[in-house]
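Quick one: structure below, then a few questions.
With one protein chain removed, the remaining protein chains of the complex are shown where they sit.
Then we have subunit A:
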Amino acid sequence: MSNILNVFNPPPSRPLTEDEIGEGCIPCTAVQSVVALAGGVYLNSNTLFKDPKTGKIDFAKNPIWWQKTVKGFGIVLFGLGAYRAGEVGQLVWKKKFE
C-alpha cells in the first residue's frame, strides 16, 4: 500500500504502534535530514522569487513580508536538517561502536 492509495481507500484511524514509530531509524532520519537541508537552501535562495524570464523580483507577487516569512521558514528547515544530521551521526556511532 502507498500513502496515495490510502487517500482513496483510507484505513481506520489508529495511533501508530511503538513498532512503527521505532527508535533511531537511520534511513528515515537521513532522508529527513537531506530533504530539510535541501529545502532550507532552496527556500533561502532568491531564485524562488525571481521571474524566470526577466530575472527580477515582482514585489506585488512576492512582498517583503512574504519573502522574509519564506526565508525564515527556510532557516528553520535548515536548522532541523542540521539537527537531524547530527542525530544520524549519533545513531551511526552507536551502531558501530556500542
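The working rule: contacts are C-beta pairs under 8 Å (C-beta built on N, C-alpha and C of every residue); 3 or more make two chains touch, one makes a residue touch a chain; residues count from 1.
Definition applied: contacts and distances are computed from a predicted model.
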item: Omitted chain, identified by the protein name its UniProt record gives, among "Mitochondrial inner membrane import translocase subunit", "Potassium channel subfamily K member 4", "Lipase domain-containing protein" or "Metaxin"; value: "Mitochondrial inner membrane import translocase subunit"
item: Absent-chain interface as seen on subunit A, which is shown; value: 1-4, 6-17, 19-21, 25, 27-28, 30-32, 35, 43, 48-49, 58, 60-63, 66, 70
